[in-house]
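Missing here: one protein chain of the complex. Every other protein chain is in place.
Lettered A and B in written order, each chain numbered from 1.
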Amino acid sequence: MKKYLTLTRAGIIEALQFRLSFVVIVVGNLLYLTVIYFLWKAIYASAGADRVNGMTFTDTLIYLVLATALFNFMEMYTVWEIGRSIQSGKIVLDIIKPMPYRRYLFWSFTGSFVTQFFLTFLPTFIVVCILTHGTIRFGVNIPLFILSVTMGIIINYSIDFIVGTICLYTESIWGINIMKQVIVLLFSGAVIPVAFFPETFKKVTFCLPFRAIYDAPLSILLSQGTSYPDLLHMFFVQLIWCVVMTAVSVLFWNVSLRQITVNGG
Amino acid sequence: MDNNEKPVIELKNISKEFKVLNRHEGLKGSIRDLFSRDYRTVKAVDDVSMTVNQGEIVGYLGPNGAGKSTTIKMMTGVLEPTSGQILVRGNVPYLHRSENAQNIGVVFGQRSQLWWALPLIESFRILKDIYGISDQAYKDIQDLYRSLVDIEDLLHKPVRQMSLGQRTLSDILAAFLHDPAIVFLDEPTIGLDVSMKAKIRELICELNNKRNTTVILTTHDMGDVDALCRRIVIIDRGKKLYDNDIEHLKGFFGSYRTLKVRMDGDLKKKALKVQNEFPSLSVTGDDEWISVLVDESRDRVVDVLEKLQQSHNIKDMQLEEISTEEVIKKIYEGAASPSSDSEGA
Partner (left out) sequence: MDNKRGLFFYLKLYGKIVVQDIKSKMSYRADFIISTIGMVATNISGFIGFYILFRNFPSINGWTYDEMLFLYGFSLVSITPVQCLFDNNWSLRINVYTGDFIKYCFRPVNLFFYYQSEIFDIKGLGQLAFGIGTIIYAWSRIGLPVTFLAILKLIIFLSTASLVMIALQNAAAATCFWIQNSFYVLDLVNRFRDYAKYPITIFSPVFRFIFTFLFPIAFIAYYPSLVILRPNEIPLLTWLSPFIGAAFFYVSYRIWMYGAMRYNGTGS
C-alpha cells in the first residue's frame, strides 16, 4: 500500500508545481457554474412550470452543478496519457515497473484526484449546500454517496483504460478519445439529467455502464422520497458494473499486451 | 576566399540574468511554494566577449548548464541580453530576428525542425519559399548535397520514418540549404553510432569548406571537437574560461606526454623502482603498463626511454598525447590553470 500512496503524494506535489493553474481552475469553475445557473434559470422561467419531469429548478441545478464538479475531478484524461505513452514509446518503461500498469497509472492519478477534490468539488459542494438551504439532506445518503462516487471513479477509470488500450491498435488518439468523451458525457447524464431523456433513450441508458458514473451517485445524494430498496437496487447495479468493467479492462489489457509483446509492436 | 578575417559574430561583455523561483522540497514545501515570492537571480552568462570570423569552426564547450545554449539563443536573436552588445553580421539579432534568421541556420540535436510528416524533399521546397532561395541557388545546393552524401534515399522518406542518424543528417542539410553565413549546431552527433558520427563530421567539414560557412558547434563529444574545430571556447557557470586554438589547449599543462612501458615482473613494484630512478617525473603502474609522465620542456622522451632500457628489459612501449578530453575535463573540474603542476594522465 505504501508504494501506492507514494505515487499519490508525488502526484500532489506535481500538481502543486503549476501555481497559476489553480487560480484558473477555481475561477473557471465558478464562471462555468454561473453559466449553468443562468441558462437553467432561463429555461425554467420559459417553461412556466415549477416541476419538469419531476425535477424542480433547484433539483436540476444541484444535479448539473455537482455533475460538473464530479466530472472535473474524475476526468483525468487517462486516454491521452496512455496514448501519448504508446506513441512516444514510454509505455515500455511503464510496463516494466514493479506493479501492474493499470494500477500504476491509477495511483499516479490519485494525486490529481485529491487536489481536484479540494479545488473544485468541495468548494462547489459547500456553495451549493449554503445556497439551496438544506435541499441536500445529511443522513445515510452521504456515506452512500461517497461509496458510490468511489465506484463511479473506478468505473470511469476502467472505461478510460479500455479506450486507452484501443490506442495500442490504432494511432488515432484524438478520434478515440473524443468519441469516448461524447458518449460518456451524454449517456452518463452529466450534461442533461437522465430524468429528461425520452423513454426509449432512457431505457438504452439504463443498459449502459455510463449512468453509474455520474447519475447514480447524484441520485443517491439527492434522494428524497426514494425508498431504500430503490437506493439499494441502484447501488447494487453500480457494484455489478464496477466489477464487470474492472474485469473487462484488466482482461483486455492483458490480452492486448500479450499480442503486442509477441508481435513486437 | 579572402574574407576570412572579417568578423561575423561579435560579443562584447554579454551578460544574461534570469529570475528563478526558489523551490522547496517535499509536500509541505510544494504547498509553501504556491504562495512564495522568493526569487533569486541567476547569471546564466556573465560578461562574455568573443569575436568569430567568417569561415571558422568554433567549438563552444562547457558542462551542462554552463550557459552555452543561452549564449546561442542570444546570437540567434531569440533572447535579449541583460547587458552588453551583440552583433551578428553587423545586425543586433534580437532587434531584427527575421533578418538575422535569414543569415543563420540552426540544428538542435534532438529537435528536428523539419515537417514531421512530410518527405524531406517537400520540407526543402517549403524552406525554399520561406528563405526565398532562388531556383539557381536551390539547384546548386542540391547538386552539392548529391556530391557529398547519398541523398536520394532520404529525399522521399517522411522525417518521422527516419532513423535518428538520417534525421540529423537531414536537419543539417536543411540548415545549410539557404546558404547561411553562420550555422549553429547543438550536439549534432548525440546518440549516433560511430560510423554515422564520422559521416556527419565529414559533411559538416565539407560544407564549411565549400561554402565558407561559419560553424558554431556545441557538443560534449570531444571526437567532434578533434575532428572539426581549430578553435575552442570554453565557458563554465556563465564565465569564459578559455578561448584559443586547440593546439594551445594541449599545451595548457606544459607539453606533457605519457610514456608507457611494459616489462617482466610485478609492474606495481617495478613502478616504485622506476620512480626512484626518476625522482623528478611522476610514475604510476597498473596491471598492464608503467606510465611515466614526461614534461617535454624539461626532458626528452627519447632520453628517458634510453635510460630505462639500460636497467630494465622493456618488452613493449607506447607514447600517448594528453587527450583533449582529459584537458577539458580538468578545466571543467577547475583543477587547471596554466601554471599548476598537474598530475597529468
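Going forward, contacts are C-beta pairs under 8 Å (C-beta built on N, C-alpha and C of every residue); 3 or more make two chains touch, one makes a residue touch a chain.
No experiment lies behind these values; they were computed from the predicted model shown.
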{"item": "Option from A:24, A:93 or A:232 whose C-beta touches the chain left out", "value": "A:24"}
{"item": "Sole residue of B:54, B:76 or B:291 that reaches the chain not shown, by the stated touch rule", "value": "B:76"}
{"item": "Of A:93, A:179 or A:247, the residue in touch with the unshown chain", "value": "A:179"}
{"item": "Per the touch definition above, residue among A:6, A:170 or A:254 touching the missing chain", "value": "A:170"}
{"item": "On chain B, residues whose C-beta touches the chain left out of the figure", "value": "18-19, 69, 73, 76, 78-80, 97-99, 101-102, 104-106, 108, 111-113, 115, 117-118, 122, 125-126, 129-132, 158"}
{"item": "Contacts of chain A with the absent chain, listed as residue ranges", "value": "17-21, 24-25, 28, 31-32, 34-35, 38-39, 41-47, 52-53, 170-172, 174-179, 182-183, 185-186, 191-192, 196-198, 201"}
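Just so we're on the same page, only the chains that are shown with their structure count from here on.
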{"item": "CA centroid of chain A to CA centroid of chain B, Å", "value": "52"}
{"item": "Of all residues in chain A, those that touch chain B in their complex", "value": "9, 12-13, 16-17, 19, 22"}
{"item": "Complex contact set, residues of chain B against chain A", "value": "26-27, 30-31, 33-34"}
